[in-house]
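Here the complex is missing one protein chain, while the rest keep their positions.
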Amino acid sequence: MNRREFIKLSGLLGTGAVAPSIFLSGCSSKPLPGDGLVKKTPTICDMCFWKCAGFVYSENSKPWKVVGNPEDLHSSGRFCTRGTGGIGAYLDRDRLKTPLIRQTDKEGRQSFREASWEEAIKLIAQRMQAIAEKHGPDRLALLHHGTGARHFEHLIRAYGSDSHAEPAFAQCRGPRDVAYKLTFGDILGSPERTDMANSDCIVLIGSHIGENLHNGQVQELSQALDKGASLITVDPRFSVAASKSKYWLPIRPGTDIALLLAWMHVLINEELYDQEFIEAYSTGFDELAEHVQAYPPEWAYLQTGLKPDLIRETAREMASYAPATLVHPGRHTTWYGDDTQRGRAMAILAALLGSWGRKGGFYIQEKVKLPKYPLPHYPEPASESHVVAHKGRFPIAKKTVSQALIEASAGPDAYYKGWIVYGTNLPSSIPGIRPKLKEAAETLELIVVVDTMPAEITGYADVILPECTYLERYDILRNSGARVPSVALRMPAFEPRYDSKPGWWISREIGLALGLEKYYPWKDYSEVLDWQLKAANSSLKEMEKLGVKDFPRKKPLYFTAENPPHFWTPSGKIELYCQQLADAGFDPMPRYTAPMEPPENFYRLNYGRMPAHTFGKTTNNPLLFQLAPENTLWVNPIVAKKWKLQSGSYIRLQNQDGITSNPVRVRVTERTGLDAVFMAHGFGQRSNKMRLTHGAGADDSELMSRLLIDPIMGATGMRGNFVTFVKEQGVG
Amino acid sequence: MTVQYAMVIDTRLCIGCGDCVVACKTENKVPAGLNRDWIVEATSGKYPELHTEFRSERCNHCSHATCVAMCPTGASHNWRNTNIVLVDANKCTGCKACIAACPYDARLIMHPDGYVDKCTFCHHRVEHGLDPACVSTCPTRCMHFGILNDPGSKVSQLLKSRRYKTLMPGTGNQPNVYYLI
Partner (left out) sequence: MLEELLVTPRFNPKVDPLLGIWTWEISVYLFFGGLTAGIIVFAALAALNKKDAVRSFSANSLALWAPIVLSLGMTTLFLDLEHKLFVFRFYTAFVPTSPMSWGAWILMIIYPVTILQILSTLRPGYPLIAGFVDRISIGRWVLDLTSRYQREIAIVAIPSAVALGIYTGILLSAFNARPFWNSGLLGVLFLVSGLSTAAAMVILLAKEKAEKHWYVRMDIGLILVELVVVALLLINLATGSEQHLKALEYLTSLNGYALAFWVFFIGLGLMVPLVVEFRELVKEHRVLALLGPILVLLGGYLLRHITVNLGQETAWQDYRMEHNPQLLERVKLNYKTEN
């Protein structure tokens, strides 16, 4: 086994030649956009996970624009910033262009060489077979993100493994999903079942809608605000949402649970909660009522810095609009290591307001009944990754914790022997993972990276496979739970550029090379789609015109007398008191623990999203790069004065463990408080093959060397890190 | 001028997401690195007493457009007797007088091919009854477009019922992008 060293892709591909600009000046008038031959193709956006349906336009066979499909409920015909910039994903000149294979020269230097698909797939199949024979197929794991991953899930399951993990769980939605499942016995879904368009009061606690651009929610929040809904935003930073709020609660960071408990205290003690709803549908109210007596607003004031009157006033405000009061569950919720409990507190608050299953709160999602394409059963895998990777930890996590799977892949005795990494740049999506990643890369017998861009993760690969972008391929049908069930189609608007291929094709070729023909009885994935669509009373032909098709609902949108709720919890009710947690040795009701305080001259590292980008996935997109080419570090003017920082100058950050960041541009602004600095996530790309974004801005995740792990489900709490300033010489 | 087109942008809904900027770039095939519109954020006050306003800004298609007045060749002109200001690339010498003439700085840009380029209010869409690309893509629906001398139009209604401002009315240019506040 060769030791695998990290290869920067720089040595391989020369910078693309830039054609000289042509001096065009004739006397004919310039053609107007759309004057030429226009073609329109349906798609499902893949710039983030919201999956909005839209149309791709080309003019005279050149890519032109992407716009929302007016019939689509995810987007209401309007794409967000990133979706509108989708053409940039296709145009990106830094895309992976051909399969690449790691090679070692006579001096022992490793590099990548271009290879044919045939050779690359043969190599992968050989190594996969070797792993299956030597260790068993379940020792191959898939690390993934995005819709295209389903083709590779299919591949590894056909091969005999069910080991897979995505950072979307332990680095993002996990704690929230676990908490709501424990409380209501149901999932929030994606898009979430928030009925914001009909809410009269919306509570955002840490969620910064507007900076995260979850399209449907941004639109619904705006609609609600336009109608005059009351917005309560809890955020230490004056977020965009805070600036639109009736009440902004600039809470002391890390003290959300104290506020949530105090709100419950007020709702219960002032009998403002939905008594009928609670009585009919919940268990454990008495325990909860007793539990929250210890947490009056006066107590919370000391923790949160929010005046007791304000806490009472906002609690009454929420109650006055209930059940059309939405306590938004947020999405990225891995913060302080007690995140499942925080999610529980939010769920309980929503229950007290009676908003679950009610108009203006949380509606009931419905999907289209879409049969699966008939395929033979997968072989029974020899192990389950969450069991193998968790090693008895994180008892409530039913999904695999990504960093645990990586740990279980590091070292000569590691369980996992091979990886397929699909669509996720692990070093930046899992904080502090680089050392383990390096360790795992040294012993794993195969690392395949399937991606569209030469992000940092590709440097760890044995084989890099260039997937074409979503604009150049068929993919699985979209069938998300929603107000109205619908299916949506993604189909190629353009031929795959360079020597890139669709995910389904790659999966199938590897499958065939492994002798798994029976799992790929089709030649082209469009056959699968057509079969499924016909079974649902449509057809590929129809969908290639429509893009989206709605189907009638079978059940009402909200709970009604005729449609009584059902909760898939052990008790069949909303569990205010959670026996499952108690049985596993955790607090059955949320309790507050104070966050760590930063040492002198250190500030909390607060991070978030910016509307132009989906993490680091879009920062090299030539259209979106122009909108936000770097992240900036927000510093309060008083802090800036103390450190003599000026807007526009560059500075490095150093965290409590001495880790120093890239230079980052300072923005002195009142929008952040005295104890925290803020930056958007997704920058400081280390791959110099991503020529636009390489080295621009700083990477927040590399400063997160102290992770606060949620013992309940393994989430990596990222907000326990403190930073100080290191003056940058010669820049700015 | 027979028809006065106006854009009305609700700063109370605008989140500064920049979708309008990208939509403009793709719709109008704006050369790489150039902008016909942009987002300004204005924050006033002191933490935690703050107010933030976002504004999507572009050419104001002024009723008294100094760029048209200053153009020596008639390249800068009003489209079909409306307030929409266009530049005819075939008449433009690249003298840049229009750029100097714009008090809103940079509503006009140099196209790499040498002529002056600018926001057109997407007149190619307007003539088909469509909203400009920026307006039609805005996810918050904070942007509105229409005819101001039609009292029944949405833009007229909004200006009648809401408080608003324009940018630097003191220039005398009579801008036609309005911001609801």
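A and B are the chain letters, set down in written order, and residue numbers restart from 1 in every chain.
Following the convention adopted for this analysis, a residue touches a chain if its C-beta (ideal position, glycine included) is under 8 Å from a C-beta of that chain, and two chains touch if they have at least 3 such contacts.
Just so it is clear, the model here is predicted, and its values are computed rather than measured.
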| item | value |
| --- | --- |
| Full-complex contact with the absent chain, from B:99, B:130 or B:159 | B:99 |
| Residue touching the undisplayed chain, where the options are A:622, A:673 or A:720 | A:622 |
| Touching residue (missing chain; options B:23, B:75, B:126 or B:158) | B:75 |
| Residue among B:8, B:85 or B:109 touching the omitted chain | B:109 |
| Contact set of chain B toward the excluded chain (per top definition) | 16, 18, 21, 25-26, 29-35, 38-46, 54, 66, 69-75, 89-97, 99-106, 108-110, 112-115, 167-168, 170-172 |
| Touch residues of chain A, complete complex, unshown partner | 16, 18-22, 25, 91, 93, 612, 622, 625-630, 632, 637, 647-648, 665, 667-670, 691-692, 696 |
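One rule holds in what follows: only the chains that are shown with their structure count from here on.
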| item | value |
| --- | --- |
| Touching residues on chain B, where the partner in the complex is chain A | 10, 12-13, 15-19, 21-23, 25-29, 32-33, 35, 43, 45-48, 50-54, 88-90, 112-115, 124-125, 133, 136-142 |
| List of chain A residues in touch with chain B within their complex | 21, 23-25, 27-30, 32-35, 64-68, 78-81, 84-85, 87, 210-211, 213, 215, 218-219, 222-223, 225-226, 238, 240, 243-244, 248, 250, 611-612, 622-624, 626-628, 636, 669-674 |
